[in-house]
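The complex is shown incomplete by one protein chain, all other protein chains being positioned as in the whole.
By written order: A and B. Residues from 1 in each chain.
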Amino acid sequence: MTTDRLTENLLDALQAIPLIDPHSHIDPRQPVSRHLDDILGYHYYTELAHSVGMSHSPLKPDVPPHERVRAILQHADHLDNTVQYSWFVEIAREFLGWDGNGVSAADADRLIEAATRQFQAPDWEEQVFRRTNLQSIFLTNEFDDDLTGFDRRRYVPCLRTDTLVFHGDRPDVRQRLARVTGVEAGDEGSWRRALGRLFEKFVEHGAKACAISLPPDFAPTGPDQQPVFWMLAEFCRDFRLPFDLMIGVNRRVYENGVFQGQDLFDHRGSLLNYRRLFNAFADVTFCVSVLSSGMNQELVSHAWIFPNVVTMGHWWYSNVPAYIEPDLRARLQAVPKTKQIGYYSDAYKLEFVLPKYRMYRRCLARILADEFVRTHRLSEEQAIELGRLLLRGNVERIFGV
Amino acid sequence: MTTDRLTENLLDALQAIPLIDPHSHIDPRQPVSRHLDDILGYHYYTELAHSVGMSHSPLKPDVPPHERVRAILQHADHLDNTVQYSWFVEIAREFLGWDGNGVSAADADRLIEAATRQFQAPDWEEQVFRRTNLQSIFLTNEFDDDLTGFDRRRYVPCLRTDTLVFHGDRPDVRQRLARVTGVEAGDEGSWRRALGRLFEKFVEHGAKACAISLPPDFAPTGPDQQPVFWMLAEFCRDFRLPFDLMIGVNRRVYENGVFQGQDLFDHRGSLLNYRRLFNAFADVTFCVSVLSSGMNQELVSHAWIFPNVVTMGHWWYSNVPAYIEPDLRARLQAVPKTKQIGYYSDAYKLEFVLPKYRMYRRCLARILADEFVRTHRLSEEQAIELGRLLLRGNVERIFGV
Partner (left out) sequence: MTTDRLTENLLDALQAIPLIDPHSHIDPRQPVSRHLDDILGYHYYTELAHSVGMSHSPLKPDVPPHERVRAILQHADHLDNTVQYSWFVEIAREFLGWDGNGVSAADADRLIEAATRQFQAPDWEEQVFRRTNLQSIFLTNEFDDDLTGFDRRRYVPCLRTDTLVFHGDRPDVRQRLARVTGVEAGDEGSWRRALGRLFEKFVEHGAKACAISLPPDFAPTGPDQQPVFWMLAEFCRDFRLPFDLMIGVNRRVYENGVFQGQDLFDHRGSLLNYRRLFNAFADVTFCVSVLSSGMNQELVSHAWIFPNVVTMGHWWYSNVPAYIEPDLRARLQAVPKTKQIGYYSDAYKLEFVLPKYRMYRRCLARILADEFVRTHRLSEEQAIELGRLLLRGNVERIFGV
């Protein structure tokens, strides 16, 4: 993390590139925060506070937001070393006028006030877009989400399919599916009709990707084994939608964890499990995220060999500089530059796009400086162009935005 | 390993912190060396010398110690690149008045003499404690060890349970257990009574932890599968003892290896195997060491999510800077700082605490400098406090010493 003039120059240039964020959990009707609780209620903070001793009580829905904020900040001094904490400090400094290098329990009231004041600005969403230098951001939509009523140049729909693939046999899911498609999905033919209508609807409403998160031992071996998943790949092909595969999450490993703070991974997953899928769908671009940094070399090698495999971002437990840096270095050295989607924020509120992307851009700037400019392989201008591809150019081309 | 002024300053400050070493194999009745053979007889040297061609003969018990030392040093020039060799040079320089940067076969006699002279000092144990800035050190006690006759403020007992869990069905083990507990362990009830008495005895005698080393494929799935192991966890809960899990060792892989130089690991282990245990014992603090650096990200993520999982040290095959640095960087970025036990020496003789901890502190100082101070996230003073937590503060709090 040593800084130097060249790295700083590159970082400045990278920050000037307007972002297209290709994966988030933003609610386009509530994209920004209204209370500091919307920031600190992010599972990264609730789970870390819980991990150092906070009980579940402050997280109950009837607890007033400012009490929850106080409870979480009460634990800040146990976790102020983490990069997640540094995102919060960066949000406070960038958006709330905070001027310290840290925050503690004693700062809770002042921070709450500053946040409430700031977030009430009628143009707050605009301000966040502008200060973040954000142009547009992808959503994660359930198959029966309402895709109307928001600006689709800014908020790009994306069909999330976990529910269909892993819970397609549940009556409530089938009912919801019937409600939006008019088809009672049961046998292969009716599933195909239902999914076809879904894709039509999503594409009509500007969807630019299909996405799914998968457990480490998932192995798509063919239409007989995973019929719904396989059909989704077929529709991605037919509708020319990239298919985001987020590989490696085990759900509910920590059973008493906080909301969204129960999932972990198993480093023993392998992309070898996906060989039949990648071979069967040469025309589908698979944008692959891996949860375990230990799978990054497999990802690098698959993107190097398979024309239809693209590296995508640094996901969740791998989204810390200690893993971003080595993973990104390997990608930049061995994966064609047009096949790398550099980053996505995974954010639930827009305020997080800025600190997360800044963390990434610091890693990127340092690698560009050390591996490309200082070795005379690229000029500074060329290095910035390489960064632009990762931050934005490849997103535009691959997703067609 | 590049040094700079800031890193040096941090290193100096970290060296001034009195150590509490939470895991070793020290014999409290013979804690220091009496002959250079006690240093070079450490399995790190015998196995490395054997690995480059030394036969088993110099290791036979009837070989005079100075011949064994000569035989081992005879191979030094094959392995003087290793960090283990650098520990020896550091011991020679710090404790034996050696002033070279290396040692070779030709130095054997001079080193033996210097060691014999030095080790005869009547206050040698005191001297080593003082020069190492060591306050106290944990032991590894078999269940029938005599826990009396040594200073328990310095030498902290710890119940090692491998024998009970993996050889509890052997008649000799049951006899030893009966001898110390008065209980013939057979069915579940008698095992429970025997273990209960063991825990009582150990806690009465100042034990601060229960510990076990486990093979990579161990999967504690419940009391029916691993009844003794599960009971140990229950007693850790009832007696409020942390449970040190040292995960990943395969015993006797190299069948003709030297004593303690036969064990290896298999990088395919996963902490997912421990999900039931971690969920079942929310009140037990599990201090987890992993033998494979490839499991470090799982450890980081489990310690980030599970309140009862704590990272502990850099074990054996991961105890080289090439693995300590990336593993530690990830922990410092993503695990709450109060849930990290930085290091332990694993030493068999006290003289090794100094060079091993110094190696660790160099890694720590460099990361604190680059990731925290130079990025303006912490002041130098705050960085030192963070180091103090890892080196000592968390040991005090978690083990209650």
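Observations
We adopt the following convention: contacts are C-beta pairs under 8 Å (C-beta built on N, C-alpha and C of every residue); 3 or more make two chains touch, one makes a residue touch a chain.
Computed from a predicted model, the values in this text were never measured in an experiment.
Contact with the undisplayed chain is limited, among B:Q15, B:N133 or B:N250, to B:N250. Residue-wise, the contact with the chain that is not shown comes from B:Q262, picked out of B:T116, B:Q262 or B:N279. The residue from B:L6, B:L79 or B:A114 that touches the chain not shown here is B:L79. Contact between subunit B and the unshown chain involves residues 1-3, 47-48, 50-53, 78-84, 86, 101-102, 250, 253-257, 261-262, 264-268, 292-294, 317-318, 320-323, 326. Panel shows subunit A; residues 268, 270-272, 275, 278-279, 282, 294-295, 297-298, 300-307, 326, 329-330, 332-339, 370-372, 374-378, 386 of it touch the chain omitted from the view.
Convention: only the chains that are shown with their structure count from here on.
We define each chain's centre as the mean of its Cα atoms; on that basis subunit A and subunit B are separated by 39 Å.
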